[in-house]
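Below is one structure. I have some questions about it.
Of the protein chains in this complex, one is absent; all others appear in place.
Let's look at chain A:
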Amino acid sequence: METLQKIAVPLVAVVLFLAAWEALVWVNNWPNYKMASPSDLPPAFWRFRWLFLEMGWQTLWRTVLGLGLAVVVGTLIGMVMGFSRIARDGLYPLLVGFNAIPKATLVPVISLIFIGQHDFNTVLMAFLISFFPIAVSVGIGLSTLEPEYRDILRSLGASRLTIFRKIALPKTLPEFFGALKVSVTLAFIGTNLVEIVAPHGRGLGALFKSGETNGDYPLMFAVLIALAALGILLYYAVLVLERIFAGWAERPQG
């Protein structure tokens, strides 16, 4: 019963959403070049099925690679900020300032610096846009560690590295995964930004762009749906990882 509900409720919600969308287009009698309806999408998907697979894969691996870089670098920056006050005071304004720059403005800059390196540029942007939440959450998690936790091991003569490995790192995991859920969406935005804006791009963003160039609205909407599907896939992948590594932080409900 409960599992049925768990599957049925989101499913019904999706169906209702699609029905409302279809109805909106029908009632207003909008032509295809104004707004595509859900019933236009399956033919679009079918027509470009190989392109979708190829481009979807491109977008996916760049996003995941960029996010992976963000996890490594973001965690390192967070560690430095969490352990050293001076580093925190020095890095914070830089990071906040960098984060405030709309990343779309960086695309031409990056494209100019690394001309023609489309894969590299895309991964770089996915990384740049997504490391900030991870760095901040790891930094805050480490710097707010209650001193008693540290004292328990420090009084036994444990090294800083041991304290980090045994206590600080696992204790920060719930915050880390909270940030990762934000970052995974951001990385996705970063990838698509470059794919859409950069000339001669590849990936789903480029497919979207070509739909726009050719006035193929059903294709553009189909790309949006594919992006949403990939986004959901990545988000739930993070959820699964969180269950495995930080499941202890989840309180039983009720």
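As a working rule, contacts are C-beta pairs under 8 Å (C-beta built on N, C-alpha and C of every residue); 3 or more make two chains touch, one makes a residue touch a chain; residues count from 1.
As a working rule, contacts and distances are computed from a predicted model.
When the listed names "NADH-quinone oxidoreductase subunit D domain-containing protein", "ATP synthase subunit a", "Nitrous oxidase accessory protein" or "ABC transporter ATP-binding protein" are checked against UniProt, the chain not shown comes out as "ABC transporter ATP-binding protein".
Contact with the undisplayed chain is limited, among A:Leu76, A:Ala158 or A:Val182, to A:Ala158. For chain A, the residues in touch with the chain missing from this view are 146, 148-149, 151-158, 162, 166-167, 170-171, 173, 246, 248-249, 251.
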